[in-house]
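Only one protein chain is missing from this complex, and each of the others stays in its spot.
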Amino acid sequence: MAEAGAEQVRSILAAAGASGSWDWNIAADALRIDSRFAELYGLEPEAATRDLPTATFFAAIHPADRPRIRIAVAGMLAGAERFSKEFRVLAPDGSTLWMHGRGQAHLDENDAPVRFTGLLIDVTERKRTEERLRIAQSAGGVGTFEYSDGFATATVSSEFCQLLGLHPAAVLPVRTINSVLCDGEPLLLPQPGSDAIGDTLEAVFRIVRNDDGSHRWIARRGEVVREGSGYRLIGVIYDVTAAKEQEAKLRELADTLEMRVQQEVAERREAEEALRQAQKMEAVGQLTGGIAHDFNNLLTVIIGNIDTVVRRMDMDHDPRMRRSLENALKGAERAASLTQRLLAFSRRQPLEPKTIDIARVLTGMSDLLTRSITETIAIRIDTDAELWKVEVDPHQLENAVLNLAVNARDAMPSGGGLTIEARNVEVRDALPGGCLPGAYVVVSVIDSGTGMSPETVAKVFDPFFTTKEVGKGTGLGLSMVYGFVKQSGGHITIDSTEGHGTAVRLYLARKQQDVLLEAEERRPSARMGNADETILVVEDDDDVRAYTVGILRELGYQVVEAQDGDGALRLLGGHDVGATLLLTDVVMPRMSGPELASRARALHPELRVLFTSGYTRDAIMRDDRLDPDVDLLSKPFTYATLAAKVRELLDRGH
Amino acid sequence: MIRDSVTLGELERDALTEIVNIGVGRAASSLRKMIGDQVTLSVPAIDIVSQRRAARLISEREAAELVAVRQDFDGAFAGRALLIFPESNSLELVRAVTGESLSAEDLAEMEREALTETGNVILNSCLATIANMLKRSLAMTIPEVLHGNSAALFEIDDAGDEDGLVLFLYIDFAVRKRDIRGYIAMIMDIPSLEKLKELLDEFIARVVGDDG
């Protein structure tokens, strides 16, 4: 080869990225290399100009790669057609370079190899990139494929096989690849007779993995490389199952959005309705509470005076007068109980909540219920075995249950079944109408009676609303129950179906410390006073004060009186008044009962205090319940209840 | 002690791959001559697996019935070589080999012959190259055409008493413009594989010399 020609070839090879070329003469057992090859192998430049021993070929190859390359070369010398191996070469500067040796055998007419020529191409950079790519692919779960138009197989990566659940292989039949597709899916790779490939490989396929049978979503991306009349597909696949599932969820969410908006709107409307109802009840409650308060004062006077007349007069001589007075008293007492209920509804009745076992309360009521309910109605009382404790006023609870039972009875004129249940219930989501999540004991009163229309149900808690004939009911039963439950921090629901019956449920919050304090029954009895016991009566209503003072004097107490707090404090400040007990109204102009009490106690720490009130909400209640230290006498009171309460207080030790 | 398997070392595997590569290269060139179209043969991967596993490897890839050309060999080591392809490929292969000139009747008549000849050329290329490289000779029987699923081809029966191992060569041959692909498998018993391993070591010692 002429020197100029060789130089030309060299520069062409250099431009092509070749790091050297060789020509192995098999017949002559000699190796020729070019100057770049010599340089790469750290040989003198003149080595490129002469025949070298063939062993030179292996001299600079990394020892770890050498046996492999020797075997491959042996194959070439034995008649293999192509040589394509990657191996490391130790360069003279100490660096290690990756070379791709590509060569071919030149055969004689008998197919015997005579020469083995080839090129060394530096692929160090590519190797690194491949390594990065390989890590990226396995880390990213990306499988690669390459498919040439018309072939039945495709070149794939092991990650590709893994994604489809196939045995790892470098080449897979296209049919095998497509066999993992779910029915009706388009082909992952084209098969003979399938539709022409589009311009993009972007698609998503549903597959059933071959190994574990799991259903997955696989995305395909890549490029179509057109080559003459054919093409090559080069691309990647990856699993998009998680994204697809998310997408499906989102879609479902979008699909149900309208429904959920409607539901949301309905719930909101319900909440607004409940709020409106609550506001209405509150307003009515304020009104009735106010009326009841004044009413109680009047009734105290009426009852007190009739009481006095009955006690003072010898009425055996005039039975008619006695009967009249008794009727008047009866009427007044009924009026008093009516105002009690009004107060209950307006949530202004003083409650004395106790930690109780509802099962006991209900069991204790069974006699009462049997008497109140006709025999044509079967009564069933059913309570959970380990019922939680609640903290409510037991008397008011009895009242409420009795009220509901009587309503139920009235709804079953021709008989039926009445069930009173108490169950432990965990409310997980807020109930419509404002019942918060939490633990409750639910007392249900269920009848199989006539039921009510929705319109009626909407109004049942309104005071004075009644379904009964005029004169038969007060219309305060359910509203009283409502007030009691609300005041006790509970919740009430009513379900009614016309013709099927009604269920009223009282949700009473579970008391966490189940300390059972049994109600101590205190029987009022007329107990007399002593003249050395001085009671200071403070009451702004002259009639009530006069009546109260009258009773206490009759009982034998020393009584001083004041019209308001200032008057009372003046009296207490004087030296001549050694009051033992302060009996004061709660609600008074200028200075309230509790304020008076605290200022009076500052003067006389030993002073005992008894409040009287038509209602107690204003000043005396904390969290809707009586302060445990406070004693309260509800108006209207009678001779006997006043006598008992005063005596009890004075006798109670400190 | 009877070993229940034979494992090839890295170099032994390299050597066998290289040898098979030469054979496969010859086979590809033969096939090119027969078909007159581009034929590609993937770089083979080599595995020694049980007959049962070999059957599964194929059935995982090929659901349909298979056709195989079988040729037994005997000599320094003995065994049975199989060239396997899907039955649906068979006529396609025949057409590729015989050219488009044959009538449909001739084609059907020629099918078996074409398969036998193709198998003969490919298997002989591989086996003969192996024999030459290992400097031993092998006697080969007349090729035979078999039909059946992979279990049948690998003679898997329910008794499970097949004890041979399969030198499994993942050779996919793909023919451009034709839906043709195939596999080559060589079933050998353990003594034969041990012998092959021995001969491979000899070969390696010969070509690698001190570098081994």
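The letters A and B name the chains in turn, as written, and every chain counts its residues from 1.
FYI, contacts are C-beta pairs under 8 Å (C-beta built on N, C-alpha and C of every residue); 3 or more make two chains touch, one makes a residue touch a chain.
Everything that follows uses one rule, which is that contacts and distances are computed from a predicted model.
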The complex has one chain missing from view, so what does its UniProt entry call it, picking from "ATP-binding cassette domain-containing protein", "CheY-like chemotaxis protein", "Peptide/nickel transport system permease protein" or "Transketolase family protein"? "CheY-like chemotaxis protein"
Contact partner of the left-out chain, one of B:138, B:153, B:169 or B:199: B:138
Contacting the left-out chain: of B:91, B:110, B:152 or B:190, that is B:110
Any idea which of B:49, B:78 or B:128 touches the chain not displayed? B:128
For the chain not shown, which residue from B:17, B:51 or B:98 touches it across the whole complex? B:98
For chain B, which residues reach the chain that was dropped from this view? 26, 30, 33-34, 97-98, 110, 113-114, 116-117, 120-121, 124-125, 127-129, 131-132, 137-138, 140, 142-143
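Note that only the chains that are shown with their structure count from here on.
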Please work out the Cα centroid separation of chain A and chain B, and write it as a whole number of Å. 65
So in the complex, the part of chain B that touches chain A is made up of which residues? 11, 14-15, 18-19, 21-22, 25-26, 29, 40, 42-43, 45, 57, 60-63, 86, 89, 129, 132-133, 170, 172, 174-181, 203-204, 206-209, 211-212
What does chain A use to touch chain B in their complex? 58, 63, 66-68, 70-75, 78-82, 148, 150-153, 155, 166-167, 169-173, 175-176, 179, 191-192, 210
